[in-house]
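Structure first, then comments.
All protein chains but one are shown in place.
Going by the order they are written in, the chains are A, B and C; count residues from 1 in each one.
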Amino acid sequence: MPAKIKTAVLGATGYSGYELARLLLRHPRLEKPLLFRRPSENGDGGDLAKLFPALSGNGGFPLQPFSWEALKEVDLLFLATPHDVSRALAPGAVARGIRVIDLSGAWRLKQPQHRSVYGFHDSDAAAAEELTDKAVYGLPELNGEQIREASLVANPGCYATSVILALAPLLAANVIGREKGIISDSKSGVSGAGKEPTSRTHFVSVADNLSAYSVFGHRHTGEILEQLNLNAAELIFTPHLLPIPRGILSTIYVHLNREMQPAEVQSCLQDFYAGKRWVRVFETPKLPEIQFSLHSNYCDLGFCLADDHRRLVLVSCVDNLLKGAAGQAVQNLNLMYGWQEDKGLA
Amino acid sequence: MPAKIKTAVLGATGYSGYELARLLLRHPRLEKPLLFRRPSENGDGGDLAKLFPALSGNGGFPLQPFSWEALKEVDLLFLATPHDVSRALAPGAVARGIRVIDLSGAWRLKQPQHRSVYGFHDSDAAAAEELTDKAVYGLPELNGEQIREASLVANPGCYATSVILALAPLLAANVIGREKGIISDSKSGVSGAGKEPTSRTHFVSVADNLSAYSVFGHRHTGEILEQLNLNAAELIFTPHLLPIPRGILSTIYVHLNREMQPAEVQSCLQDFYAGKRWVRVFETPKLPEIQFSLHSNYCDLGFCLADDHRRLVLVSCVDNLLKGAAGQAVQNLNLMYGWQEDKGLA
Amino acid sequence: MPAKIKTAVLGATGYSGYELARLLLRHPRLEKPLLFRRPSENGDGGDLAKLFPALSGNGGFPLQPFSWEALKEVDLLFLATPHDVSRALAPGAVARGIRVIDLSGAWRLKQPQHRSVYGFHDSDAAAAEELTDKAVYGLPELNGEQIREASLVANPGCYATSVILALAPLLAANVIGREKGIISDSKSGVSGAGKEPTSRTHFVSVADNLSAYSVFGHRHTGEILEQLNLNAAELIFTPHLLPIPRGILSTIYVHLNREMQPAEVQSCLQDFYAGKRWVRVFETPKLPEIQFSLHSNYCDLGFCLADDHRRLVLVSCVDNLLKGAAGQAVQNLNLMYGWQEDKGLA
Partner (left out) sequence: MPAKIKTAVLGATGYSGYELARLLLRHPRLEKPLLFRRPSENGDGGDLAKLFPALSGNGGFPLQPFSWEALKEVDLLFLATPHDVSRALAPGAVARGIRVIDLSGAWRLKQPQHRSVYGFHDSDAAAAEELTDKAVYGLPELNGEQIREASLVANPGCYATSVILALAPLLAANVIGREKGIISDSKSGVSGAGKEPTSRTHFVSVADNLSAYSVFGHRHTGEILEQLNLNAAELIFTPHLLPIPRGILSTIYVHLNREMQPAEVQSCLQDFYAGKRWVRVFETPKLPEIQFSLHSNYCDLGFCLADDHRRLVLVSCVDNLLKGAAGQAVQNLNLMYGWQEDKGLA
């Protein structure tokens, strides 16, 4: 039995951080993780099970105040923090030889025009730029090789995960007519908006409702464009807020650049994800629904092809807190240490 | 005070029929409507307030078994029945001089290729064809003049209402690049699926879920195409089932055939609906949400324009039981008798 | 046509205040009401339809900063404000000859031990005490006569309304064995917790959940005790937070002090509420459900009697924003001006 790996979670009190802590606690190759509140949070100490009573009855999960000292023995640090905190802390961790998986948007984007929506204020701009270059976009199905060696993994956005995984096979096969435009009409549960109480996340605002938001301006757009080598004119991404706690469904519209048969599209998706543990391709015309991947690390994909053999509707579902955040982070961890991809996730 | 009009509702025990009965009961120009169960329903007699206790305490609402005899004094008959029942009964009513507003899909479509999805089996095909020609598609904002004179009004589908009203102004202004395709990604509450208990409408199937259905094959597609003079290759319409009881939101994607400014698009919509009581155009970038039009007869419209001034996202919301069904039926009734358009609806 | 009455709403931007504004705007005997934000609210001015877009398209609803000057012509002031604000402002209004209907808990309680949970800090304690004596508890079915003449009406709490109306007939008939204890297990939708975003009202906290709160300590307990002349040992009132936006259901358990037949209990309830417009008594064993009274001013009552003819379960439902708040306020207004009880509410 090899020695276990020591991990820490910074920001364990948010939705993704908590979900991550739960996964790490039962991961067979890990010591019990260190859990930190966000630097900005009031209330040093305490216990995670007080905040999330679902955890209680399983021993203590002490929350520590963050310090570099406390990270001394840590092999890998998860940052489940706002992007500015991740931007400030990741360089220090990497410099100390600690591998980092960051769940925020801080390190996902290489191109300045996409990063600008975040408005980063780096104290050491050169170091931040250098680390940006080294950071690996942590989508295991696409970037597995680089993730294995990475010192900093930028865990993808939840929406971006659902959209990129749906489109990657078809773009790789070069069958999409990009000039006609790709549209992702995406819908997410409320946990994607974070744990902060706002008028937007108030129960009465969300229940019995549906709303579109950030049209032509959502931060995940840049990730999708970069990972799929699209330009801004080729994609419209429209997020919506669903009256459910968790789960994402993206309905994606593409034009094919040649006529295809359903079986061809089916093969294109299935072959691309052959052997990939966490992507399920449904047989057309059966489509995934949000419930099917809830509480799992799966990305579910399905499609319908029009009678003209040219127009394609793809449906992609993920649990935004798992494949869209904490689950994918554990999948990345597994890659980084050479473990099976479903360790701690099955 | 002019004499009151006598109406009847066939199918008052379904969601739309009940909603219609409620509206008619408080309409100031109507006698208390006669209420009929569907011909196929078990249980002659009874009282609508037994089935919908929200009605109780306001006197009796007896349900009658259907007969032509009972319709003798009736001026106008609402058919809130399955399309085959509407198809069978409307000719008889019209022949007896009773005006008809049909809430089903029986009489909405002129073009045989669109009607084929319904698979009508008319006992008198010639009469049915003749009545099809006379039937007026009851979207008051577009067809007000014809509705006024109609003997048979085909009340539009709920999805179709939301999509047609959003697109009509831009198509009328001839600013849409149809060849690039129009997409309506539409989402509806469960009452749109009817009152019949099925595995699809079971609470556990719908809650915490979202699903796309009838992709490339929903019956409302034909209505949209006919009313907007589009051909099938120019539109994709994708319905989704939302975990809410009622309400529709359509997110609609169009390419403009020339660059436009937001103010121009705004005017295009506002001018088209100037003086229309039941359409509200939001000021960009404010978008409608399902909650805003719930329990009202409004269709709410809003839009966002991309930086390239070419790509447009429209959002359209209706309450599927009101502007999408019973409310619009009353709006049509008001037109047919020359009353103000918000009589019984304000 | 008599002159219309001039009203104002202070706190029109909260859930109850908004609901009240909507009712007043369509009330046939009122001028368009003046709408004020709460004194503490940021953002003077603005329009109520901006905050509640459901209102839009019906003209302007300007929000004014509060001042006594602005109230000069006002006949009746609704306070939809926190209790401390109501406590501070009501004396000034009454002194100026303005009648007041207060929707907070500020003036509902006569007995100091019940008031203590609110911790009032009155600047003029004697004046506050005097006004407390004059205030009428605004439950029209019980206190109609006093409400007619009142200068200050303390509109009941939502939970209290549901509990008091269920128990009043049986207590009046002296058939309850109080010494065995009365229990109200009450469940409310989230709008009852107010519009302030908190971790408790976050969608993710409420959805797929149910929780009891304020056990043995909810503020509405005092109202129930005072109105029903119970002592604290005779009642347990336990509120729960339901994953719905609005509506209250109270399940109430009582012991009868003698054997009764179902028909006797039925008569007891029905006779008590004979001629009362806004109470509906269901025929046992049919029970009210939250949906039945939603969006109405009804209080729905029903019951089941055990085989031993001694133990009784009552079920009472109200819409917490209507019969539990704004609707009841309008019902009180109607009484105060001698109008029909359903004016503006039907």
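Definition applied: a contact is a pair of C-beta atoms (placed from the backbone, for glycine too) under 8 Å apart; a residue touches a chain by one contact, two chains touch by 3 or more.
Here the structure is a predicted model, which is why all the values come from computation and not from measurement.
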Residue among C:Ala21, C:Ala106, C:Leu225 or C:Leu242 that touches the chain left out of view: C:Leu242
Selected from B:Leu25, B:Leu171 or B:Ala207 as touching the chain missing from the view: B:Ala207
Positions on chain C contacted by the hidden chain, ascending: 180-181, 183, 185, 187, 205, 207-213, 215-216, 233, 236, 238, 240, 242-247, 249, 251, 253, 255, 285, 287, 289-291, 294, 304-308, 311, 313, 315
Where the unshown chain meets chain B, residue by residue: 15, 190-191, 195, 197-199, 201-208, 243-246
Footprint left on chain A by the chain that the document does not show: 26, 53-54, 56-57, 208, 280, 282, 286, 288-289, 291-296, 298, 300, 346
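The rule is simple: only the chains that are shown with their structure count from here on.
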Distance from the mean Cα position of chain C to that of chain B, given in whole angstrom: 37
Intercentroid distance (Cα basis), chain B paired with chain A, Å: 40
For chain B, residues contacting two or more additional chains: 208, 289, 291, 294
